[in-house]
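Data block below; observations after.
Right, subunit A next:
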Amino acid sequence: MQSAVSVKDLKIAYGDHTVIDKMSIDIAPREFLVLLGPSGCGKSTLLNAIAGLQDITSGEVWISGKNVSWEEPKDRGIGMVFQSYALYPRMSVRKNLSFGLRVARLPKAEIEARVARTAALLQLDKLLDRRPAELSGGQRQRVAIGRALVREVDVFLFDEPLSNLDAKLRNELRVEIKKLHQRLGNTMIYVTHDQVEALTLADRIAIMRDGVIQQLASPAEIYRRPINLFVAGFIGAPAMNFIEGRIERGDGAAPVFLGNGLTIDLSRYSFRAVAAEGPATLGFRPEHLVLDGATSGLPTIPGRVAVVEPMGSDAVVWFDWADQSLSLRLMGDVTLEPGDALAPGLDIAKASLFGADGSRL
Partner candidate 1 sequence: EDKPTIEIMSSWTSGGEAAALNVIKTEFEKRGGVWKDSSIAGFGAADAAFQNRIVAGDAPGAKQGVIGLAAADFINQGLFNPIDDVASSGKWADALPKSIHDLISYDGKVYLAPTGAHGESWIFYSKEAFEKAGIAQEPKTWDELFADLDKLKAAGMVPVAWGGQPWQQTKVFNMILLSQVGIDGYLKIYVDKNKSPASVEGVKKTLEILGKLRGYVDAGAAGRNWNDATAMLITAKAGVQFMGDWAKGEFTVAGKEPGKDYGCMIVPESKGMVYIADSLWFPKTGNAETDKAQKLLAEVVMDPAVQVEFALKKGSVPMRADVDKSKLDACAQKGVELMSAGAIVPDQAIVLTPQQVGALDDFVDEYWSGGSNEADAAAENFFAIFE
Partner candidate 2 sequence: MSIKRKPNLSATIALLPTWFVAVVVFIGTMAWSIRLSFTNSTLFPSSTYVGLAQYSKLFSSAKWLASLQNVLIFGVLYVAGCLLLGFLLAAALDRKIRFESAFRTIFLYPYAMSFVVTGLIWQWMLNPTLGIQASVRSLGWESFVLDWVVNRDMAIYALVLAGVWQGAGLVMVIALAGMRGIEAEQWKAARIDGIPVWRIYVSIILPQLGPALAAAGMLLAMGVIKTYDIVVAMTNGGPGNATEVPAKFIMDNLFGRQNLGLATAGATVLVLGVIIAVAPFRYIMHMRDKAKGAA
């Protein structure tokens, strides 16, 4: 099948500082791709290059089967939503939505129909005559989305559209965007550095670091089987716990992980290749620890509670073990207090192991 968007051998450099190097991705029609990565890793740069807002150093950008590397942004069949909304401040919502169409000299009736449709879809009907300054953050963001939608194109680009909103609004709009995608079925490329957004929205997530894609896979895959230490640490809140140690195997016996006095049998861990001896990092998520480790028959990590963070439906317990602070997620009510001893058990089948070079074993 033809890709909706594809980037071939893309390289972008400012002077001799290469921001994106030899990148190639294919994005399928109707796919929701999230670009996730730390600040400065080149997410916006990539998105801008796709939109035609950024000069590329070499490589090609294809949209809907057409090489658009040299096209003007308006001719690429894309709509874009920006982090700062970038609404035209002195125009009413209606004008914001219709400005591009009026400049393109669409028939009046067509413009009105499109604006009405978009406004209805995004529940902006009642706001059409307000100015951006008279809108709340969430409303502004909806208008920004509307301005992209009204163009009725196949590909939408979102550059951290929610990061200026407060937590509550962010959660609400996230769901709305997801519904929108299900309804419209357009291709969407969505940049964020918020991993909750990435996990909840994406069909596939591309995790970037320094202009290079680390892992491109489904959210579940990325969460469960991170390809390397960077991805593992980047995804998950609270972050994955890491313990440094070594993998050793007796003669022919199952490999074990030794770290800081801890010995963990790795026979239930599914290695990607045959496990070699050597330094390794064991990573496991807070929910992979079971509070009553003793009864579970799992290897235990004894420690002392440092901080308890109740979050309503669940709670995160931070405990100290061997100079490290590890986290453990509990459902429901927690009776632990700072200072209490605990020895949670670790489910090694769900954990991840990384070799000396940081990649998954």
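Criterion applied: all candidates are chains of the complex that A comes from, given by their letters.
Quick note on the criterion: contacts are C-beta pairs under 8 Å (C-beta built on N, C-alpha and C of every residue); 3 or more make two chains touch, one makes a residue touch a chain; residues count from 1.
The shown structure was predicted, so the numbers you read here are calculated from the model rather than taken from an experiment.
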Determine, using the touch definition above, which of 1 or 2 touches subunit A in the complex. 2
The subunit A residues in contact with candidate 2 across the complex are 48, 51-53, 72-75, 78-80, 82-84, 86-91, 99-100, 103-104, 147, 151
